[in-house]
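Once you've had a glance at the structure underneath, I'll fire off some questions.
The complex appears here without one of its protein chains, the remainder shown in place.
Letters are used for the chains, namely A, B and C, taken in the order the chains are written, and counting of residues starts over at 1 for each.
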Amino acid sequence: MMHITIWNENRHEQKNPEVKEIYPEGIHGQLKSFLEGAHTVTTATLDEPEHGLTDEVLKKTDVLLWWGHLAHEEVSDEVVEKVRQRVLEGMGLIVLHSAHFSKIFKVLMGTSCDLKWREADETERLWVVDPSHPITEGIGEYIELEREEMYGEHFDIPAPDQLVFLSWFEGGEVFRSGCTYQRGNGRIFYFRPGHETYPTYHNDKVQRVIQNAVEWAAPLSRPRPIYGNAPSIEEIKPKN
Amino acid sequence: MMHITIWNENRHEQKNPEVKEIYPEGIHGQLKSFLEGAHTVTTATLDEPEHGLTDEVLKKTDVLLWWGHLAHEEVSDEVVEKVRQRVLEGMGLIVLHSAHFSKIFKVLMGTSCDLKWREADETERLWVVDPSHPITEGIGEYIELEREEMYGEHFDIPAPDQLVFLSWFEGGEVFRSGCTYQRGNGRIFYFRPGHETYPTYHNDKVQRVIQNAVEWAAPLSRPRPIYGNAPSIEEIKPKN
Amino acid sequence: MMHITIWNENRHEQKNPEVKEIYPEGIHGQLKSFLEGAHTVTTATLDEPEHGLTDEVLKKTDVLLWWGHLAHEEVSDEVVEKVRQRVLEGMGLIVLHSAHFSKIFKVLMGTSCDLKWREADETERLWVVDPSHPITEGIGEYIELEREEMYGEHFDIPAPDQLVFLSWFEGGEVFRSGCTYQRGNGRIFYFRPGHETYPTYHNDKVQRVIQNAVEWAAPLSRPRPIYGNAPSIEEIKPKN
Partner (left out) sequence: MMHITIWNENRHEQKNPEVKEIYPEGIHGQLKSFLEGAHTVTTATLDEPEHGLTDEVLKKTDVLLWWGHLAHEEVSDEVVEKVRQRVLEGMGLIVLHSAHFSKIFKVLMGTSCDLKWREADETERLWVVDPSHPITEGIGEYIELEREEMYGEHFDIPAPDQLVFLSWFEGGEVFRSGCTYQRGNGRIFYFRPGHETYPTYHNDKVQRVIQNAVEWAAPLSRPRPIYGNAPSIEEIKPKN
C-alpha cells in the first residue's frame, strides 16, 4: 500500500459548469475514487498554500499524479524544483493530458513538449504497442474514446524509454499517447487522454491504465547514488 | 562545409600555467586546429559580450561545441535558453567532459547530470560498444588515454538514445562516456574525455571522434514542425 | 558513390497484369530508377541462381534493398544466413513493406514480425515523429498516400532503436511504419509502404525516404570487432 498524491489545478471545475457536472468532486476527486482502497490517497490543488505540495506531503508521497491546463505558469518554480528532486529520488510521477505543458514535465524532459491540438468531438483510439508492458495489463488491443480532444504529432519530447500506447484520431492524426521515462531513481509515465469536458476518467479502461501506471511507478527503497569526489577502489600505478 | 562554433569557458588557461602549456591557444584553439579546413570554425568564450554567442553567431552555427568547468554559473540564463532553442531548431551540440555540469546540458537532460570523479593520473580506456555508429568510424576497438580524470557511474542522465563508448578506469569505475541524444530537430553528443591538465585533445583518436561527431550532428534543412491548433485533415462525424 | 543491390521477389509482376502495368520494369526496376546516378545500382531476383545474391554480389554490396511477398519460403536458408552475416559485417539493409515477413527480417528481429492487414483502397498518412533524423530530410510533416494496404498494430517487432514514422489509416489503425535497428556493424531500416497494386514507389516523397535511408545505412570502413579469447591488457593480481 503506497501513498498517492493527486495534484490538480482545479480551475476548470470552478469556472465551467460542464466540467463541474462531469467531475462534481473535481478531476482530482474522480482520480482519487478509483485509486483509494488499494492505496492511501490524498489530493492537492493549485490554490492551497504551496499548492498543497509541502515538504511533508512530498516526502511521504510514493507516486504523484499531475493534471493542469490553464494555469501552468502559476505553479511556483520552487515547488516545481522540489517535485523534480523528489522524482530524481525515486518518487513516481504520472503526467496526465494537458500536463504535457506543465512546468514539471517540461523541466524533466528538456524539450518544448509542444504538439498539435484540436477540440472537435472526435474519436480517439489508443492502440497497445507494447503488450509486454505491465501498464497494459487488463487492457485489450485498444481503448476507444468516442469523444476526445485531439493531440497530434509532432510531440516534442525525447524519444520515450518505452512507448506503450499510440493514438489514432478521427481527424487524421496520430500521437505517442503512453510514454515511460526513467530519470534518476524515478519513473515517469505520460498518458494523453483526459480533456476536462469529456468523461474520460470515468472510462474503466482509462482507469485501469492509471491504476497500472501507479503500480509500475512505485519507488524502490534504494537511496540516491553517491556522487562527487570518490577514492579509488583499485590501486593506481604511478605514471612517469 | 558547415559553420562550427567552439565555445570555451577559457578560465583554466588564464590561471593555470600547466594548462596554458598544454593548450597555448586555449582548449578552444586546440579544438579549432583539427576541425578547421573541413569546416568554417569560429570560437567564443565566456568573457566576451553575450559570451560570444550573439543571436547572429547562434543563427549561423550548424554545430556548437561546449567546454566549461569552473564557471558554469556565470553563463547567463538568457544565453542558455537561446542555445537550447537553437538545438531544438536543429543545431548540433557536442558537450565535452566537464560540460556535463553546464547549464545547457542540464536543462536539455532534465536530470542532475551528477557523477563520481577523481583526479589521480589514471588510465582510461574507452571501448566502442556500437560498431555500427558513424561516430566510431576510424576508431579501433578502444581508445586508451594514459592519464585522465576519472568520471564514474552512476552518471545521472537519461538513458542515452545511443550508447557509443563505455570507459574503463584504472581505479575501478566504469562510465557511459559517449552518449547521443535527439531533442527536437537537433542532435547532441556527450563525450567524456578532456580534463584540462592532460593533453587529451592532442590525441588523434579523440580528435577523430570529435570530427565524426560534428558530421553526425549536422543539422537537417527541415524547419521546426508546426505546433498549436490544427484543423482536421479528415472529416469528423457529428456525435449524438 | 556506393554499390546498391535491389532484391525483388518479382512474382506479382509476372502474374498480375495490374502490377505489371504499374511497374513495367518490376518493383526492382522502379526502385533502381530513382537510386541510380547517385549510386551504382544492380538488381537481383528470386528466380536467378542463388537468387542473384552470390558471394561476389553480397561482398560488393554496400546497401541491400529487399522486397518480397508471395514466396518468402522459397528463399534459401543459406542465402538468408549469408545476408545476415553481411549485415553484421556492416552492409546496410532496407526492408520494404511485405518483407516484414521475409526470412532475413525475421531472423534479424527474433520475433514473429506479424501484424494486422487489410486491402481496402484506404488512405495512409505517415507522420514524421523524429524530425532530427536524417531519413526525414526533405519530407514535410507527413506523407499522404491516397490508397494503400493497411498494416496495423500490434506489429510484433523489437522496439525500434529509432522510431521515425507513424502511420494513420483511414480504417482506424496505426502502425510504426519507419523503424531503424542497429545490429552488429550494420544498420537496418524498415519502411512500410509499397503494396504491389498501388503506385507507391512512384510517389516522390516515398522515393526521397528510400534515398535518404540508403545514405543513412552506408557501411563504415571498420572491420568486425575481435571476438573470442583475449589476453588481459592490465596486470591481474594473484588471488589467495
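Please note the rule applied: a contact is a pair of C-beta atoms (placed from the backbone, for glycine too) under 8 Å apart; a residue touches a chain by one contact, two chains touch by 3 or more.
These figures come from a predicted structure and were not determined experimentally.
Colleague: I'm checking contacts with the chain that's been left out. Which of C:48, C:156 or C:215 qualifies?
Modeller: Selected residue, touching the omitted chain: C:156.
Colleague: Which candidate, A:119, A:204 or A:234, sits in contact with the chain we can't see?
Modeller: A:234
Colleague: Using the definition of touch stated at the top, determine which of C:182, C:197 or C:211 touches the missing chain.
Modeller: C:182
Colleague: Taking the entire complex into account, which one of C:46, C:109, C:163 or C:213 touches the absent chain?
Modeller: Of these options, the touching residue for the absent chain is C:109.
Colleague: I'm checking contacts with the chain that's been left out. Which of C:36, C:55 or C:121 qualifies?
Modeller: For the chain that is not drawn, the touching residue is C:121.
Colleague: Considering the whole complex, not just the chains shown, which residues of chain B touch the missing one?
Modeller: Chain B touches the missing chain through residues 125, 127-131, 141, 152-155, 159, 162-163, 166-169, 172-174, 176.
Colleague: Mind listing the chain A residues that contact the chain we can't see here?
Modeller: For chain A, the residues touching the absent chain are 90, 123, 125, 128, 130-134, 136-139, 141, 161-162, 170, 182-187, 220-222, 224-226, 233-234.
Colleague: For chain C, which residues touch the unseen chain?
Modeller: Here the touching residues of chain C are 84, 88, 107-112, 114-118, 120-122, 146-147, 150, 152-154, 156, 158-159, 161, 170-173, 181-184, 225-234, 236-239.
Just so it is clear, only the chains that are shown with their structure count from here on.
Colleague: By count of C-beta pairs in contact, what is the leading chain pair?
Modeller: Highest contact count among chain pairs: A-B.
Colleague: From the C-alpha centre of chain A to that of chain C, how far is it in Å?
Modeller: Distance between chain centres: 36 Å.
Colleague: Counting only Cα atoms for the centres, state how far chain B is from chain C in Å.
Modeller: 32
Colleague: Can you list the chain B residues in contact with two or more other chains?
Modeller: Only 161, 170, 182-184, 225-226, 233-234 qualify.
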